[in-house]
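Left out: one protein chain. Kept in place: all the others.
Right, chain A next:
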Amino acid sequence: MSNNGYLQIHDPLKPKGHVVGIDLGTTHSLVASVTQGKPRCVPVDEGDSLLLPSVVHYGKDGGVVVGARARKLAAEAPTDTIVSVKRFMGRSPDDPETRKLGHYAFAPGANVVRFDVAGGQPVTPIEVSGEILRALKRRAEAHFSGKVEQAVITVPAYFDDAQRQATRDAGKLAGLEVLRLLNEPTAAALAYGLDKGSQGMFAVYDLGGGTFDISILKLEDGVFEVKSTGGDSALGGDDFDRAIAQHVLQKLGVESPTPARIAEVMVAARRAKEALTDAAEVTLSVEGHSQPLSRADFEAWIQPLVAKTGAVCRRALKDAGVAAGELDGVILVGGSTRVPAVRRFVAELFGREPLGDIDPDQVVALGAAVQASLLTDTDRQDEVLLLDVIPLSLGLETMGGITEKLIPRNSTIPTAAAQVFTTFKDGQTGLDVHVVQGERELVQDNRSLARFTLSGIPSMAAGMARVEVRFQVDADGILSVTAKEQTTGAAQAITVKPSHGLTEEEIEKMLLDSIDFAEDDIQARQLREQQVDAERVLAEADRQLRENATLLEAGEREAIQAAMARVREAAAGKDYLAVKEALHALDEASRGFIERVMNRAITQVVSGHSVEEY
């Protein structure tokens, strides 16, 4: 968040290339583009698969593997292989949801989750998602034999500001201009709506791998209006797998399974679940143990999860002011809607057979491609317009930790609200503001989005200064804040500190670090790592030569300085192996000297203390 807003500014001179729609999913991701007037998904993984498993593996050599190959590595290197990263987006490490998500090693500190993975620095969910997006971009580029630089990326309608912000940052890291963050259900409706030219009121029931979304939309006069939306950002097909895995582990009598074991059982559980779509009973084999699993058992286990979606649907219908019977259609989205029990539940809930003739895995990406084309192709500009809503209420903390709602949920975006603050002490020049998102009364039950300080308020008597703070939500559902002192008209400085997620500076740094535009990313990454190492080692060597000159033997200084010069020279080049070798040579040349430095340091420490301390 910043005080200058988040409007996309397009550079008309930039070559456009292909514009794509991307479904950045919890379990898999897809990329689609409109060609010859029709949206089509692009093959992105082994065997020309349209689905790229959203799995990223970090190797010990610093290499990054994305997709089916990464998924195969999950069992042997579970903590270095990140699955379902979407669930971590915009979440902090101490979020209760984060802790439930499993077997990863988290690096300490910061207000963002950092996975401790092999091959270098800990990575944030934004970077992991960035790797997925980059893989999609590369593979789409290979498919089109041309550049892909602009994309519409979909997010669950229920994503809050921090999660949206994180998704957009991931796009930036992958070198994509994010034209729009589009709500997934809206994308699905767009895919259906344009194909069929339909008018009326629709519900989109979207049960994916990790998230559930429901949206009620109205299509009329070429305007797609989202009436209401609701969902659960931590409920999906993965939970079905988990339910199976839990029961299986219980039956096997495993009390505290290892991460590798959990990963293996989860894979078997997913296969069993998929097979149960057509079969009434399947056999599940884990570590040589075979277990029968009936569809009836499976349905009983997932029943509470499926029922949870019903309550959310009823609330969305109520918010939209329609009865289930008034709908003109129900659209199914997400692989988990293939589960027969889910289909039955939806049919019963809405009193009609749902539509499912577009592949539920592809429909979101196809809709995103349609929107990307609508936003960039001037010939299509008057076809259809999309009016989306903000999914969760935005509010401020007031006295006593109470939330005061500023913008209610389901407000059509772009939207804005203003609030006037006043000072409560004479001569007060600053004010703290806490922005939260959610429906609950108490601030502590909602999600903290940001805290900021209004500073530079002209010094006046208490209650005299009137600072108007304006909250603007743009068409992506992302918030920006501006402030003005009303009596003097002076604009106020706002420093926004996101409660979750990364600051602008951190993102900028990552952008520089990631060197997206290099042809060979692994090479570039390794070079960058070696360069950072070289800088650090050279600075340290300089310091030691200065501080411990008395420990140098004859000719040693010259030898070390020559080795340092070679490191400097190599670090300025492009070959990371050369830097590595030069560093090694420097290490050799200075070994004797450094040993003497260390010995002296230890002697000094020991002699500084009395014997009793040891």
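Here, a residue touches a chain if its C-beta (ideal position, glycine included) is under 8 Å from a C-beta of that chain, and two chains touch if they have at least 3 such contacts; residues count from 1.
Keep in mind that, in the parts below, contacts and distances are computed from a predicted model.
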Complex member absent from the view - protein name from UniProt, among "Chemotaxis protein CheA", "Sugar ABC transporter permease", "LemA family protein" or "Co-chaperone protein HscB homolog": "Co-chaperone protein HscB homolog"
Residue touching the undisplayed chain, where the options are A:T376, A:T453 or A:Q531: A:T376
Which residue of A:R315, A:R352, A:R451 or A:K484 touches the chain not shown here: A:R315
Residue, one of A:V223, A:A279, A:A461 or A:A539, that touches the chain absent here: A:V223
Of A:T124, A:Q472 or A:Q530, the residue in touch with the unshown chain: A:Q472
Chain A residues touching the omitted chain (full complex): 7-12, 220-223, 225, 311, 314-315, 318, 374-376, 378, 381-382, 385-387, 411-416, 472, 474-475
